[in-house]
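The complex appears here without one of its protein chains, the remainder shown in place.
Think of it as A, B, C and D in the order they're written, each chain with its own count starting at 1.
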Amino acid sequence: MFETLHRRVSKKGMPPGTVTYVGRKQSRAVSLDAIHIVPEGGPEGVRRETPTTPETCAAFAKMPGLTWINVDGLHDPDCIVRLGEVFHLHPLVLEDIVHTGQRPKLDELDDALFVVLKMLRYNEAARTIEDEQVCFVLKENLLLTFQEKAQGDVFGEIRKRLLAGAGRLCKGGADYLMYALIDAIVDNYFVVLERMGEDIEEVEEKLLAAPTPEELETIHALRREALFLRKFVWPLREVLARLEKGGYPVVADSTIVYLRDLYDHTIQVMDTVETFRDMLSGMLELYLSNVSLKLNETMKVLTMISTVFIPLSFMASLYGMNFKHMPELETEYGYYVVLGVMACTVTGMVVYFRRKGWLGGKG
Amino acid sequence: MFETLHRRVSKKGMPPGTVTYVGRKQSRAVSLDAIHIVPEGGPEGVRRETPTTPETCAAFAKMPGLTWINVDGLHDPDCIVRLGEVFHLHPLVLEDIVHTGQRPKLDELDDALFVVLKMLRYNEAARTIEDEQVCFVLKENLLLTFQEKAQGDVFGEIRKRLLAGAGRLCKGGADYLMYALIDAIVDNYFVVLERMGEDIEEVEEKLLAAPTPEELETIHALRREALFLRKFVWPLREVLARLEKGGYPVVADSTIVYLRDLYDHTIQVMDTVETFRDMLSGMLELYLSNVSLKLNETMKVLTMISTVFIPLSFMASLYGMNFKHMPELETEYGYYVVLGVMACTVTGMVVYFRRKGWLGGKG
Amino acid sequence: MFETLHRRVSKKGMPPGTVTYVGRKQSRAVSLDAIHIVPEGGPEGVRRETPTTPETCAAFAKMPGLTWINVDGLHDPDCIVRLGEVFHLHPLVLEDIVHTGQRPKLDELDDALFVVLKMLRYNEAARTIEDEQVCFVLKENLLLTFQEKAQGDVFGEIRKRLLAGAGRLCKGGADYLMYALIDAIVDNYFVVLERMGEDIEEVEEKLLAAPTPEELETIHALRREALFLRKFVWPLREVLARLEKGGYPVVADSTIVYLRDLYDHTIQVMDTVETFRDMLSGMLELYLSNVSLKLNETMKVLTMISTVFIPLSFMASLYGMNFKHMPELETEYGYYVVLGVMACTVTGMVVYFRRKGWLGGKG
Amino acid sequence: MFETLHRRVSKKGMPPGTVTYVGRKQSRAVSLDAIHIVPEGGPEGVRRETPTTPETCAAFAKMPGLTWINVDGLHDPDCIVRLGEVFHLHPLVLEDIVHTGQRPKLDELDDALFVVLKMLRYNEAARTIEDEQVCFVLKENLLLTFQEKAQGDVFGEIRKRLLAGAGRLCKGGADYLMYALIDAIVDNYFVVLERMGEDIEEVEEKLLAAPTPEELETIHALRREALFLRKFVWPLREVLARLEKGGYPVVADSTIVYLRDLYDHTIQVMDTVETFRDMLSGMLELYLSNVSLKLNETMKVLTMISTVFIPLSFMASLYGMNFKHMPELETEYGYYVVLGVMACTVTGMVVYFRRKGWLGGKG
Partner (left out) sequence: MFETLHRRVSKKGMPPGTVTYVGRKQSRAVSLDAIHIVPEGGPEGVRRETPTTPETCAAFAKMPGLTWINVDGLHDPDCIVRLGEVFHLHPLVLEDIVHTGQRPKLDELDDALFVVLKMLRYNEAARTIEDEQVCFVLKENLLLTFQEKAQGDVFGEIRKRLLAGAGRLCKGGADYLMYALIDAIVDNYFVVLERMGEDIEEVEEKLLAAPTPEELETIHALRREALFLRKFVWPLREVLARLEKGGYPVVADSTIVYLRDLYDHTIQVMDTVETFRDMLSGMLELYLSNVSLKLNETMKVLTMISTVFIPLSFMASLYGMNFKHMPELETEYGYYVVLGVMACTVTGMVVYFRRKGWLGGKG
């Protein structure tokens, strides 16, 4: 959870604009992936290549039509710096791209928009949520995306549609493409939320049956996860609110209506996260109430047993004493009298408990 | 509760504007219901038909006068798409209509208003609140409504008044009709709130009598329901605040005063939901306090019994030992002395408890 | 508490503007009370009558000078409708007047202001707070007031001052009169708050002495009452904030300074209600802490008694066994040795408890 | 705490602008204190008198130069009314001055500013915070101050500096003088906060040692006090925020920079009060956690003792039975076998407890 802090600290003392990768070590090389589309060109108008140098990318971008360059892996600062030179990016933007501990944010540059987002993934094995930073640089007819990790993303469906060469995706410009990619990321949030929701419902069912310490730890873990999600979702909402308001030259008015739709989705993500938090708090309270209640019932059982038997035991002990002169012991019906007194005591206790509502599950 | 998330996830990867029904399976066919009114035409000016195709609806809408077309059931995407073509609706609007996991919202379109609301129903059998999505498309002289489920709605009274052909409803235009329908929906919220309020009062009465685990679960369930309601009511308030502010060409100024009244009602709904939440929190605290208190009293009883009898039992055991040489056992009044000591011990204990305020219910 | 919801529900399905009384049944007839004042006219310029029909009232209002018409009881819709016609009131206003479940609010009408407030009364017998709706319609030189219940109000002092025919009240116009009446209502809030404050202080004193379940229920009841008060006070503040900002043609600038003073009072009411809520929460926590602490002390007593006597009893039982061959029993000083061992055990225990801080009230 | 409410209620029914003293009875007479300064006049330019009538004060104020008139005690309404006439104060202002239950506030009058503040004093004897109302009326070259109580204030240092006739205080005008006085009041808040901070730290130290009921009551009392402080500090911040924004003709621009400094101080007061509240809540939670933990430990001791000895006692009782035919009793080594079984039981228990982590303070 505090990895972000660690990354930030490891950069301390460097001048601003220093492009140093602070994330986890990566084994795979940085890979570039370029898609170029001639609008209205149909499937033939689409070309996909995997350039080996940033400079090849630039040649791509100079051709008329829409270019999308995706960078997988940020662990080669040199490559990022050269990309920055080729596409005229501010050093601070490059620094933000490689620094994977950013909050989601939107920066307006001279002729471009710079967006930082988090892609979420539910790790089924560890039952935790993993995040990966994705940066977007949106220019006229050019979209650059930078992914933290080289393995896999949520853009597969969009690539397929792009390569098919038809649909609004091929006609809509770089801004519409960026919208579609962000939409894919936000859609994936719902997958994560659904998995988390399943965990919450599972815990809740167990909780109503019988509270055990495992449930307590699961609730605690889920709360931490909700806290973690919240940190990403609140600034995301801000980013989309600003995008949806428009006024950026690189975002066409026709895309705004789609961005508004996307904004509605992030609101829904946020609502769900907040509802999760409220539900988890409610469940913790339920858990604690249940424990208190069970404790009370346990104690009632103990008290009833003790209250009934302790006086009886005392009476029995009394007549177990070995005094020479204990006239009761000599009488013929002494034993039966004591048994009778004991029976009366028990009856009295039971009546008392019934009046107090302790018997019959009333209270 | 997480059905909404599930629906959203099932659509993942589709291009925006895809009209796919994500709700529950429906057995009944989609039914269309059209009412056409010539203002000032009296009962004769009203015509009601159940067109079989979207195209028939269009013919309806072309006649001078007010047309209300109600669609029951959204599980036939083809029908919705054709309606969209006939009435020139944006693909994103159609997508929102069939996607039944929307938050209440208001979108301004070119020549129309698009409103998404939730109709609530209290399921008496399951003692839960059920929601159903209702969408409104308001155009000049035309109102389209889309209901998620084919069975029943809360508009019966309004249809009756419409068919009677008189009153403000027939003269007021499509905007007034929309107001009247939303008013019917919000009025039904009060029915749901009243039922929920009854449940809350019932639990509270039981709680003051004697807290049992059932009450705890009921409080928990009611809190979840309040959370659920809140999710619908907050955005509803926003929708009505924006409607009431006016400035939409399809909403006449004369309708604004009615919308303000409606806005007051939603504020009241919201207030009530918040009050419910506060009351339920208060009740949970009361419950826990009660449990703690009862535990304390139980323990006091146990402690008093134990504290009185354990020393007595010890004394009795002491003289139950079988040592050969125990001079006390031989004395003539040893037994009575022991009984006296026991009596003194008990008296001392009772005095001590009285001083501590444990007897007589003082503390 | 949920009476308001009930009233709202009982009106479901009626067209807006329907004037139906939804409050409690009233035995007394609706009574009208009209006071007419010629400013600067002295005591002779004041006339008070109790007109029998709404139309008589209209005649009153047409005379030059200030007219105040007070309606006691709303259970005669016919009378209210006729009043509405005579004084040109919008149907929605009439509906709001008879619908006694309104939130306090301020509506600006064409040539009038419409204010809904709640009058509070502390019911000494039931120790609860009762509310009564009061509506004001303020026009040029005319003030209409509508009270829910026919029995009594807080305006006695003002009537007296009016009939005396002197003072600012007779010169100040209808807006100043409305201010004076609202001021009387808000002043009465302080009476209610003072009574509630006394209850809170009483409970707190008892709580510090010894917490009993009665205090718990009283705190719970007081919290509900504070919640109830809050529902009225927050919108009241809003109403007065808007009034104080001025800009209404029927409110003279010279009255604004008085309204600002009144606004200060409502802020103080609100502050007090919030302070009450904070105090009650604090008291509940104190109560729970006290109960926990007492439980802990009870348990310490039990543990000490048990820990001391259980081993002793065991030893006594041990030598109470009837084995043939128990050499200790035969020795001459066995009994005294056992007594000595017991004494040592007790001493050891006491030393242990003293070290743990359980004796001497240290912890 | 509710004295304020009581005062407000005692005025109920009086027309606005009635000047009635509602505070505590005062034995000392109202005293007037006037200081007149000729700027740049040095020590000779300063004159101090104690006028006996309000009219004498007016003569003072007419002289060129700065006049500060301080009124100690408000229990003589006649004197206040005459002062009001002499200095042309609005009746509502006079009412506010004598009504000592005001919230801190700032009112802009025609040619004056009216400020109500609270002076705080830490009562060392009762360990409570006492408040006293101070009102300022600031006019061109004239400052009137009204203090609730006749005994003592926090202005001593300022009087001394004034009478010395030098420094910015004598050159700065009435607005600078008001700033200096308010600064003295706010500075005194820090004294009160420091004393309260000491109390908090003292309680916290005790709490970490061993929680006793006294600490609980002290925390409760401190929380009430923080609540009490907060009621004065929040509106104070508002008053100073408005003053600091300037735009009042009677406040010179050169004074604004000082007021900004003062505003910073009130923010700091507010921060400290909020920090106190957070700390006290944290301490209550710590207290409760500590009590729970101690309870748990107490119960573990009891459970260990009981679990070890109850089965042993049972065994001993078993062979204490007086049945004729109990073959074990007859055997020669029966006693030793039983002792062995007992030893094994104890060993087993200890092993079990060690595994559960109950021994050795591990959990």
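Just so it is clear, a contact is a pair of C-beta atoms (placed from the backbone, for glycine too) under 8 Å apart; a residue touches a chain by one contact, two chains touch by 3 or more.
Bear in mind the structure is a predicted one, so any value in this text is a computation, not a measurement.
For the chain left out of this panel, the touching residue among D:S10, D:S292 or D:T331 is D:S292. Looking at A:A166, A:L302 or A:V341, the residue that reaches the missing chain in the full complex is A:L302. Note that of D:R48, D:H88 or D:R168, the residue touching the chain absent from this view is D:R168. Contact with the chain that does not appear here is found for just one residue of A:R48, A:K160 or A:H220, A:H220.
Interface note: of D:A29, D:L208 or D:C344, the residue touching the hidden chain in the full complex is D:L208. Of the residues in chain A, those that touch the hidden partner chain are 1-2, 4-6, 8-9, 11-13, 15-17, 90, 92, 96, 101-103, 105, 107, 209-213, 216-217, 220, 223-224, 227, 231, 284, 287-288, 291-292, 294-295, 298-299, 301-302, 305-306, 309-310, 312-313, 316-317, 319-322, 326, 328-335, 338. By the touch definition given at the top, chain D reaches the unshown chain through residues 157, 161, 167-169, 180, 183-184, 187-188, 190-191, 193-194, 197-198, 201, 208, 257-258, 260-261, 264-265, 267-268, 271-272, 275, 278-279, 282, 285-286, 288-290, 292-293, 295-296, 299-300, 302-303, 306-307, 310-311, 313-314, 317-318, 320-326, 357, 361-363.
The criterion applied here is as follows: only the chains that are shown with their structure count from here on.
Measuring from the averaged C-alpha position of chain A to that of chain B gives a distance of 26 Å.
With centres set at the average Cα position, the gap from chain B to chain D is 42 Å. Residues of chain A found to touch two or more other chains are 320.
Chain contact topology: the protein chains form an open path, each linked only to its neighbours in the line.
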